[in-house]
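Every protein chain of the complex appears in place save one, which is left out.
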Amino acid sequence: MSEVAVVGVGQTAFTRSCGVTIKELCFEAFKEALEDCNLYPKEIEASLICSAPEYDKQRSPAGAIVEYLGLNPQPTTYVENICASGTTGVRLAYSLIKSGLHDIVAVIGFQKMSELTSREAQERMGRGADIMWDSPFGLTMPAGYALYARMHMKTYGTTEEQMAEVKVKSSKYAVLNPKAMFQREVSLEEVLTSRVISSPLKFYDCSANADGASCVILASAEKARKITDTPVWIVGIGSASEPLSMANRTSFVGLNCAVEAARQAYKMAGIEPKDVDVAEVHDCFTIAEIMAYENLGFCNPGEGGKLVQEGQTYIDGDFPVNIDGGLLGKGHPIGATGGSQVRTIVMQLRGDAGRLQVKRAEIGLVHNIGGIGLYGNVLIFRR
Amino acid sequence: MSEVAVVGVGQTAFTRSCGVTIKELCFEAFKEALEDCNLYPKEIEASLICSAPEYDKQRSPAGAIVEYLGLNPQPTTYVENICASGTTGVRLAYSLIKSGLHDIVAVIGFQKMSELTSREAQERMGRGADIMWDSPFGLTMPAGYALYARMHMKTYGTTEEQMAEVKVKSSKYAVLNPKAMFQREVSLEEVLTSRVISSPLKFYDCSANADGASCVILASAEKARKITDTPVWIVGIGSASEPLSMANRTSFVGLNCAVEAARQAYKMAGIEPKDVDVAEVHDCFTIAEIMAYENLGFCNPGEGGKLVQEGQTYIDGDFPVNIDGGLLGKGHPIGATGGSQVRTIVMQLRGDAGRLQVKRAEIGLVHNIGGIGLYGNVLIFRR
Amino acid sequence: MGFEKFGKISYIRETKVAPFVDYLEQGKVMATRCRSCGKMYFPPRMDCEQCMTSDNMEWKEIVNEWKILTYTVSEFAPTGFEDDVPYILAIAESAEGLRVFTRLSKDVKEEQLQSDMKFKLAPVRLPDGKITYELQPLEEG
Partner (left out) sequence: MGFEKFGKISYIRETKVAPFVDYLEQGKVMATRCRSCGKMYFPPRMDCEQCMTSDNMEWKEIVNEWKILTYTVSEFAPTGFEDDVPYILAIAESAEGLRVFTRLSKDVKEEQLQSDMKFKLAPVRLPDGKITYELQPLEEG
């Protein structure tokens, strides 16, 4: 029997530029999550604040944010695994509750990427790789995933059309998600003819920077049942890491950290991939979603391209994936992304996903990756 | 019965300039901790990497460090509460173990402050305060603690001599600690006549930037008993926060976050302040140690100055505090500090502190503060 | 936009309370007050942590009479503030119980600081056109 549940979720719209401070941005997501479960700030016993720190001038943003949210004197901790920070926050919140230290914990993820100029942001990107052996050559996030994409194509015959299909699917659902940044359906042709960023990845193969915040409130079983009639239980948690330096990696056809995190999560939940009714995967690039299908066991290695091309990951397929637009459709405000994925799965399992509702969704999965396959978190939820 | 123990500790020497990468620096502390408990990297199930991120060019240093330490594919998380990051790592490691997610977890804290030029470091300091309402006026760490020092003097009659006594005590023990940066005893006169940094705090009232790393390895009870004959149990954990902005604080004679964290830790451990046999407190400034005595209940509010002046916090006093030199004597490599404090207490409770050994040390306490009283962690250990 | 005009170095450009700077330029130091629950905020904010209402605040003038709680003479400054040393930083409390962290006017000498001395928070135009506030002695009467 699982003993920690998600009781409240909130998210701001993801936008190109939010125009407010990170404190004000987080307040909006936190307020929505509190209203979702009828709690007040004083009832939150601890918080985890998740983001990538290089985008803010405020050092130790956790202190600034919890003050603004009315979360003093409760403890808070800043947590970072780059793009996987949000689900790491959920993993730690789970452990803080399960360990008996706290009963109700809030996980707040945010990023205001518009805070920096484009030049400043590109400079940060250069330092996201191994600064000793990889950054001196000009490695970027798209280039890193492009190395995987080329290897996947070479090894399995995956095509640029199959990758483009991922973006087509994302844009289809993003237009039905009012909190998504990208509000226009794009065609296969548009994806394939967009300008090359790092071959074989093109403009529409890449997710976009965004501003946004998300909030997930977790509670112990006893508290959860008092707070809500629709707790969503965390039944599986997996987490793993991969060498940062490209030279020390053993595979370029999939993310080892995702495979390992998935193995742990399935084992803890006592389920198999086929039991997953709805999933959110980390599609920072189109190839990343295709590898996610394979690394999560939704198909065999090499069959990911076919899976999306055959429509199996659409809302009515065998494995509905990113039925909220994903990172490609919603935008990718680094620290807020994991919490947004959890929010979507929680709404799906509650049956509150509206026009994006997947039928008979009882088991949901979140796959959240940090860096170029550097950190992998997989969470499994059950209603 | 407590269920999580510290089984291994390690620390580099704290120095003005280490001359190696942060990966190489962390390796040294990790290696010492592994040798302390006869474990290999593959036996470490998860790690928490603790520091303040503004000092490094490497983004997401956790990924770079765990690769170097041989800790892939195990999960890792970067954790930040500024100067309290290390004990936050221990608190989260405790929860990861107690929750059943992991059995053996390493907490690695580090800082290479020599990485930046003095000008760059001063720029970071400016952004450590509330950048909206406090930084625009030129607030620094010493100035923040100076505001508390002046209020303490005005309210209780605490004197500059009493503050200076803290530094005299620290230097006395630092010269007996080979890992301490400051290897010279200083006199009361020297402290009192050193140049003013931010009145009433003078040069010798302030701890110094340093390079260093520390490592604490924790294990579940079952594993701990197999690993070592001298496990040191974590029996109390408290953690709290205070508003970042100076205007929203309610007290300037003590740190609210320390009082609240101590209350929680004592309650969990089922002990009173007088039961503490040896303590490490966060003496980033001399006034901070005096407030710590009071906030931890070693004496009444306002009596901290007298406590040190009467010798009660020396090795043979009623409350031996910082019998390793403290931050004032060891140097203060932000992310490494908390782990160094834990290491000292663990060595004391094992009876391995050599010339710095406190007699009959059975219960030890660590008090670790982040920022200008922004975050407070109190940990209680028992042999 | 707008907040980058605040302070010798302002690290923030965009905030819901940017009008605070406009008021400052009109010579007014303003707080905000929640229309839903009545809570007053200084420094100002647009989100109420007490009743969790957003954007339902009104701007409100403060009672501009302050006493110093504690201060320090800073001989050491962050990058960008070096030319200002020494400067006095203080926490002050207002007649209506608000608190502020700010600088004291350079005209005030440390020797003058007495516990019953009263101050006002006054806008100060900086040489480069930016604006800030500082504590200045309050003229009695």
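Worth a mention:
Order as written gives the chain letters A, B and C; numbering starts at 1 within each chain.
As a convention for this text, contacts are C-beta pairs under 8 Å (C-beta built on N, C-alpha and C of every residue); 3 or more make two chains touch, one makes a residue touch a chain.
Computed from a predicted structure; not experimentally measured.
One chain is not displayed; in the complete assembly it touches the shown chains A, B. Of the options A:P136, A:G157 or A:G270, the residue whose C-beta touches the omitted chain is A:P136.
Checked against the hidden chain, the listed residues A:M246, A:I290, A:V321 or A:L365 yield one contact partner: A:M246. By the touch criterion stated above, the residues of chain B touching the omitted chain are 18-21, 24, 27-28, 31, 34-35, 40-41, 57-58, 68-70.
In the full complex, the hidden chain is touched by chain A at residues 119-120, 122-123, 125-127, 131-140, 142-143, 146-151, 154, 195-201, 245-249, 252.
Here, only the chains that are shown with their structure count from here on.
Centre to centre, using the average C-alpha position, chain A and chain C are separated by 40 Å.
Distance between chain B and chain C, defined via averaged C-alpha coordinates, is recorded as 33 Å. Chain contacts: chain B has residues 127, 131-132, 245, 248 touching two or more partner chains. Each of the following residues of chain C touches two or more other chains: 11-12, 15.
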